[in-house]
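Note that this complex is displayed minus one protein chain, with the remaining chains in position.
We just call them A and B in the order they show up, numbering each chain from 1.
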Amino acid sequence: MQRYILRRLLLTIPALFGVTLIVSAMVRLLPGDAVTIMLGDYGQYAKDADDLRAKLGLSQPFQVQYVKWIGGIAHGDFGQSLRDRTPIAHELAIRLPVTFELGLLGLIVSLLIAIPLGVYSAVRQDTLSDYLARSAAIAMLAIPGFWLAILAITVPSIWPWHKWTPPLRYARLQDNPSANLKQMILPAIILGIGLSGSIMRLTRAQMLEVLRQDYIRTSRAKGLGERAVIYRHALRNAIVPIVTLLGLNMAVLISGTVVLESIFVLPGMGRYLLDSLNSRDYPAVQAVVLLFATVIIVFNLVVDLLYAWLDPRIRYS
Amino acid sequence: MRSEQTKLATIPGALPAQASGRDQATSQRVRPFAVLWRFARNKPLGAVGGIIVLIMMLTAIFAQQIAPYAYDAGKGADRLQGPSLHHLLGTDNLGRDMFSRIIFGARVSIEVGFGAVLVGTGLATILGVLSGYFGGLFDLLFQRLIDAWIAFPALVLLACLVTIMTSKKTSSTSSIIIVAIVIGLIVAGGSTRVVRSVVISIRDMPYMESARCVGCNHLRIILRYVLPNVIAPIIILATVQLGGAILAESTLSFLGFGVKPPMPAWGSMLATSGQQFFLRAPSLAIWPGLAISLAVFGFNMLGDALRDVLDPRLRGSR
Partner (left out) sequence: MTTLSAGQTPYRLTRRAFLTAAGVSAAAAILAACGGSTATDTPKPAAGTTAPSAAAPTTAAPTTAAAATASTGSSPAAAASAAPSAAATSAVNAANPTASGAAAVQPKPGGTLVIRWWTGDPPDLDPYLNVTFRAQEFAGFFYSRLLKYNSGPGVGPNSFSPVPDLAEKYDVSKDGLTYTFTLRANAKWQNKPPMSGRAVTADDVVWSFNRFKQVSPNKNYFDIVKDVKATDPRTVVFTLNNAFAPFENSIAAPVLWIMPKEVIEADGDARKRVIGSGPWIFDKFDKGVQVVAKKNPDYYFAGTPYVDELDLLIIPTDATAIANLRAKQIDITGVSQSDRKALVASNPEIVMTDFPQNLLFFMYWRVGAPPFNDIRVRQAVSLALDRDELITVLYEGKGYINNTIPAGLESWWLDPRGADMGPSAKYYKRDVDAAKKLLADAGFAGGLKVPFISTQNAYGDTFNASIETVIKQMKDAGIQLNFQPQDYAAYIGSTFLGKFDPGTMVWGLETPFQEPHDYLFNMYHPKGVRNHAGVNDPKLTDMVEKQAVALDKGARKQMIFDIQRYTGEQQYYVIGPIGPTTIATQPWVKNFNYESDYARGGEYVPKIYLDGKK
């Protein structure tokens, strides 16, 4: 087992190299660069622009830029933003917890919705309740998130008796937990709703399969109450692949928060990535992508390990 | 590799039908209409989904004939009208007929959706089959590549690819193709994994071995034995991902990277004028939103039902 973990971790390095190399190249293929954006519609003097590029290190060949960047990363230096020469690490330190918190809350909400609904739907298979629940699940993943978000922010503000909006200024969880949660609750719910559809359907499918197994029949024959059968035996066995799905959803989670961050004014990684992309801030984009990729790869590894721990039949060589 | 196989056993649809040969024999004697009817009776939701999908596809194909107006024709004076005899769903902020735009939007969504899934599952099939069948070093490296591919933040990939490809001053129609390809590439990542797992699970089956003994070359084995077993999970994946592709297009449009106007795409209709006029004329957002939701609903329900039917392990429980 240890050898497996070690091997996976070692193989992570070339994967990360690959991802960052491709992203670095791709982002430089985008038309314009940071200087074009900085100059805006004052870009008439080519020489000034070139001087600026030299100062920012943009006139060096791609390989040199990339190697320099990797060198910096190896020392823990995420580099400086091309836009205003402030350290990228500072930005990330502020924004990562925001996205992380939102993602976690969203995940919790989605599990709270999806698992009970999935179990219920499986137990009442092919009845009207099942159809309604499954339709609800599809509806939840079909409704565009930003549409819900705009509704969510507009409706409470026109509520006749008490007009409310979530706080506009982000406060850290440790500084002001109530303001922080008030700001996060709506986007977390919307995120959770979006995710819950697929989780619910998987739960239902898993439960259906598990419920047909012999050991379930046995436990019923033994005289166990239906409740115990479902939760103690069936669900525990059904849960495993759901964990895998969470791993796949990670990537969606991270990309999907841009819209919510914009509407609910959260200084998260999604907006930062989008802004950096639009400003052609190469080091910032590379840093964020590196972070994301690492998180996803590590998360998938953890999921695989969790898998092995939960299901003793699975062993890795 | 056995561990991978056991893991896959827990994901429905991931493993091939064990009794595929027998099924082929029985289905030859059944008439297609009766099959459909039985399908509709047993899986009403799936039937509803199927009908929705059918309507959508017909709308997309015959958009030109069905739509009362061109999608870019309108007068400013007619803007933001409610539903009427002339305009079934009212007009948008530029005076264009919403009903026609929704119809043409179906065409765009179908094109983007099918295009994306075609590219995605096509790529996934080829790569997954090759990787799973031949195995070895190629497979090992490839697996890590796929890991890296999945680790890509979709947003960056989508934004970059779409921007790069449209920077050469492309037209609206080619932007549809580009968006489709880009979404397809994203979709290909996860799908490749599934296909590969399926191939691996049947690679060491006795009948495969006997085929090799008999002297079939690799190509023949792949075509005759591997592919048929891979088809079912792919269909299931495809139907579900169709809905996802349509949703992806709408999110891309929201962020400014989707299909370019004046071509109406539900996503960009929702994201631009829908959002802008949300307070004034909510219908501009409601119709495209409903269309997207319905399309995704339809594809997913159909996919669900197909899986229930095609996956024999669930057959006993209907």
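Just so it is clear, contacts are C-beta pairs under 8 Å (C-beta built on N, C-alpha and C of every residue); 3 or more make two chains touch, one makes a residue touch a chain.
The shown structure was predicted, so the numbers you read here are calculated from the model rather than taken from an experiment.
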Displayed chains contacted by the hidden chain, counting the whole assembly: A, B
Contact with the hidden chain (one of A:Q2, A:Q44 or A:Q174): A:Q44
Touching the absent chain when the full complex is considered, from A:S59, A:S262 or A:T294: A:S262
Of A:A74, A:I158 or A:A221, the one touching the omitted chain in the full complex: A:I158
Chain not shown, touching residues in chain A: 30-33, 36-45, 48-49, 83-86, 91, 94-95, 150, 153-154, 156-158, 163-165, 168-170, 262-268, 271-272, 275, 278-280
Chain B, residues in touch with the chain not shown (by the definition above): 72-77, 79, 93-95, 163, 166-167, 169-172, 175, 254-256, 260-262, 271-273, 275-281
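Going forward, only the chains that are shown with their structure count from here on.
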Rounded Å distance, chain A centre to chain B centre (Cα mean): 22
Contact set on chain B toward chain A in their complex: 3, 6-7, 10-12, 44-45, 144-145, 147-148, 150-157, 159-161, 163-164, 167, 190, 243, 247, 250-251, 254-255, 267, 270-271, 274-275, 278-279, 285, 289, 292-297, 300-301, 304, 313-314, 316-318
Touching residues (chain side chain A, partner chain B) in the complex: 11, 14-16, 18-19, 22-23, 26-27, 29-31, 125-126, 131, 134-135, 138-139, 141-147, 150, 154, 201, 205-206, 208-209, 211-212, 240-241, 244, 248, 251-252, 254-256, 258-259, 270, 273-274, 277, 285, 288-289, 292-293, 296-297, 300, 307-308, 311, 313-317
